[in-house]
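Note sheet for the following structure.
Partial complex: the chains shown occupy the same locations as in the complete assembly.
Chain IDs A, B, C and D follow the sequence of writing; residue 1 opens each chain.
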Amino acid sequence: MRGVDKIFETTSGHVQALDAIDLTVAAGEFVSLIGPSGCGKSTLMRLIADLDAPSAGTVSVFGKTAKQARLDQEYGIAFQSAGLLPWRTVAANVALPLELHGVASAARSGRVAELLDMVGLSDFADRYPDQLSGGMQQRVAIARSLAEQPRLLLMDEPFGALDEMTREKMQAELVRIAAETGAAVVFVTHSIPEAVFLSDRVVVMSPRPGRIREIVPMRLGVDTRRAARTEELREERGFFEMVTAVREALHGETPVTAGPRGVETR
Amino acid sequence: DGTGATDGGTDGGELTPVKLQLQWLPQGQFAGYFAAVDQGYFEEEGLEVEIIPSGGDIVPQDALANGDVDYAIAWVPKVLGSIEAGANLTNIAQIFQRSGTLQVSWADSGIDSVADFEGKKIGSWGFGNEWEIFAAMAAEGLDSSTVQIITQDFNMNAFLQGDIDAAQAMTYNEYAQLLESVNPDTGELYQPDDFNVISYQDTVGAMLQDAIWADTERLESDEAYQETTVAFLKAVIKGWVYAADNPQEASDITIAEGSGWGPSHELWMVNETNKLIWPAPDGVGMIDEAAWNATVEGALSAVNEAGASPITEEPPATAWSNDYISQALEALEADGVDVTGEGFEPIDVELAEGGN
Amino acid sequence: MSTVAATGRGRMSLRTESTLRVVAPITVGLIVLGIWQFLVSVVGVSDYLLPSPASIVEEFIAYWPSIVQATLITGTNALVGLVFGSILGIALAALAARWKVIDRMSAPVVAALAVVPIVALAPVLNSMFGADSQFGRQAIAGIASFVPVFLNTLRGFRQTTPVHRDLMKAYAANSSQVLRTLTLPTARPFILTGIRIASSLAVISALVAEYFGGPRGGLGALISTSAASSAYARAWAYVVASIVLGLIFYLATLGLERLVQRGRPAGVAR
Amino acid sequence: MVWGAVGIVVIALIWEAYKLLGPSDGVVIAGARVLPRTTDLAMPHVWDMVGRLAEPVTRSPSALPLWAVVGLAALTTLGIAAAGWLVGVIVGIGLALVMQRWRIAEWGLLPWIVISQTVPLIAFAPVVKSWGSRVEIGAFEWQDWMSVALIASYLAFFPIAIGALKGLQSPDRIHEELMQTYAAGYWPTLVKLRFPAAVPYLLPALRLGAANAVVGAVVAEVSTGLQGGIGRILIQFAGQASGDPAKAWGPIFGAIVLGLVAAGSVALLGVILKNYRRTEEAA
């Protein structure tokens, strides 16, 4: 992504949603986008997915244009709301992309079974979305986004609607799945602990116009690899340090504020 | 009984309010009643008459039976049905002496008589206007299953466009509508010789039409109503005499009363209506027993496609009475009014396009 | 006490509720029928003015063959109108949803069709399509059905959520795939609602149209003929038949709605 | 707006093009005429229909132009329909209130309200007129136009009752409970919460009710033959359609404009109440 700008024309004038964004995501890397509301996280993601076109600059995915990447189905995508089709069963929802791209029925059902297994919903294949909890729905959406084994996973606040406990479970699961499939992930979130827990790098953005303020690399404890991101991690010291680092990047202060602050966390 | 209902009671103070229910919108068919209002004939008799037009679904004899009005204009066979259904009504004046119903077909259609109806598409308005057709057909040995009955709407388009082989038409209205229409082949108005005309008056099915009906029980028990009835009939007769003598004025009066027809059509209607009334050898409004019996005969023999007949048995004797019309005629004759119309001469009316 | 109103709803076991749902309307119906019969037979409103339920039933039985025949004629007209009106409504709504221009251009025409009285159209349509065929009535039933189906379908086509549209774009789905997998299923409950609303309109329009010309034999023509000959109990018998016909249409479309939506949430997609 | 005009022009063009090219007896497939006849009788020229409006109704010297006659009649009908609509509003909202308040009333009445609309009311117009003519209370005497208004209200009340019921039941549970925590009784809850929340449902219902009231008024005018309204000239001019085909279209256009005006005036109401419809645009 090179020098990307995005300007929306509205009735009340221009909105500069993104300004001179440069960002490269390595294969298999997990990158989170974080920033206050309206800073352009979603817009950035939509540009990568070719759901919108940039006003300036170029977006390339695996060396192709974003459009070509979309047509070639190089990525899977998940949104804040699960976006399941309510009239399709869980299995049929997961099968949707396969169906649209002409995968034969037998191959399809095999793949769907595999995916539902992966997200732990094999028993719910014939349920309808409204019979599932929010967390389960989100898992279906993730299974769907993985259906065609994309090398890039785009997720826009996929856990935003979930309660904290479900959310933590889903995070752990996502880490596992991403590791299993080896896909690169671009993940939008509002939650600092979530970003810290999941990511290799956290991209902190600032609004009006949407800019990248800082890219915070995550080095959690000694072992920085994904396998280490277990539940216990959340209670580690390094975790809290990283949370603090992102907090400060986000609040845009050079970290000189006074006040009673535990020295250990620095 | 100081209202002096019998003799020119304008000086008697209060006028007696009377409601008359028509069987259609205001039009030349009812010119006599409007003329009687306009010329003050009702007032002279001490009456204040309100004429109530009807529309698509108002049944005049029911309005009378329900007590909504004091008198109603309606066709005899329709009322016979209502009487059998429980209405208590009496025909007190048979204004139209003749049937004005026609069945019109194209000149080249080969339908010149009721016998030719078989297998054809026969138009009718329904609403009880169809009994003459079924009676005439019954006399020819046809029943309703041998033809296809098509309900006609308010105009003759269905006939003109060939949806109907023989259309029902009143001499005073629908027949004129035909003669007011442009023949697309010639660009001129249709001419009488473009059509075959079957007049029910010439068939066994002929039935009595516009008559004035009154409430039987009130006639029997209410003396004031009896007096009002005679007074009312006197004024009505004077109205029709006026219409016979002054068709143009009568037509103008009707238009002023809210008829929406154009002047030529209205005049035609008054003139044709006059022909159904005049001359009246027994005096206008007198019920001819033979014609009455023929109507009853016809009504008993007619059967529609649902298997229903207007009546299944002879109507009661109270269904008609010449008592009141005779009194009215006598009084008028005494005043020197010509109530037979011996010298009646219809006028010639030229129809304009669209009746305008 | 008044706050009970807010909480009070729903303090009832499920069994009593389903019983009451059936019993309540029947009770109301019986009460009305009872008052009616009472007015006629005890108070003595003349049977000529207001036929008693009993005499209506009598006529209903006496004219049963004719009633069946007439109901079939009117019912067929209504059904043909409903089917073609609905198809047309759905098709045109699809076009209007797809091309804004068609939507804008059709707006005044649809608005006009929505307010035009049947009485105004019937004679004209008879003239245009021929008074000797049932087509005029079918056309009227069709127009009456068209409007609610069109409006509801159009609304349904607009219900697709941005998430779903984005999803389809992300899948690079072509427009017929989008129509098949997203737009139509989303709109389906709306289409069915439109058809249900249209169903009783179709019956009543087909019936009223018979008042204004065309072949005889339908319920409308027989109601008017019976009423014109003061056979009010018979007219009522035909009216009852027409109510039953309207109900059959309504319940059939309601059943269709339930059937198609079975096992699926009726609500808007999440 | 502009596109709407274009739409009307397109319809007119299709009309004329078909009239020019179509067979005069229409297109008959398998015995059914699926496309209309193109004769002047069946399909008058657009310019004839429009031009006829400017000409006097009849040759009679006192005759007004057709448009004026149609316009006056439309005004009469509008007044009657408005009265019917008002009655429909009162009855409809009243029923909705009762049904909202007591669920048993909803169960008992709602099916009958639905059934009521399958009754061919044209069959009752004469009965209504007849019963009405017997009402006479003191100085008040039943007028024929009231029968027509009553029939109009019969068609108008239905969408209003259904819409109002939906609207009154529409407040979110959270809002209902909020009122409960304020210990607000039935009436304050009705005034402060239910009615305002019902507005977005009520407005389309009132609009539909207005259109229905016009249709009902016209039908009832035809049926009872009431003088002065659009229904009356509708049958009158339909009777003259053989000789003057374009004339019959005048009242048809009049009825359509009338319906649009009625529905449009209710839309104006919506503008006044726009603050109560804030969620509508968002939704």
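Just so it is clear, a contact is a pair of C-beta atoms (placed from the backbone, for glycine too) under 8 Å apart; a residue touches a chain by one contact, two chains touch by 3 or more.
In this text the structure is predicted, and so the values were computed from the model without any measurement.
Overall, this complex is built from protein chains in the amounts A x2, B x1, C x1, D x1.
Please note the rule applied: only the chains that are shown with their structure count from here on.
Chains that touch both subunit B and subunit D: C.
Highest C-beta contact pair count among chain pairs: C-D.
The chain with its C-alpha centre at the largest distance from the centre of subunit D is A.
Between the CA-based centres of subunit B and subunit C the separation comes to 40 Å, rounded to the whole angstrom.
Computed centre separation for the pair subunit A/subunit C is 49 angstrom, with centres defined by C-alpha atoms. One simple way to say how far apart two chains are is to compare their mean CA positions; for subunit A and subunit D this gives 54 Å. Residues of subunit C in contact with two or more other chains: 49, 123, 127, 130, 133, 211, 224, 227.
Here the touching chains pair up as A-C, B-C, B-D, C-D. Against subunit C, in their complex, subunit A makes its touches with residues 46, 49-51, 70-71, 73, 75, 77, 79, 81-87, 96-97, 99-101, 128-130, 137.
Per the touch definition, subunit C reaches subunit B in the complex via residues 46-49, 63, 66, 70, 122-123, 126-127, 130-133, 210-217, 221-222, 224-232, 234. Interface of subunit C with subunit D (complex): residues 1-3, 5-7, 9, 20-21, 24-25, 27-29, 49, 101, 104-109, 111-112, 114-121, 123-124, 127-130, 133, 135, 200, 203-204, 207-208, 211, 219-220, 223-224, 227, 235, 239, 242-243, 245-247, 250.
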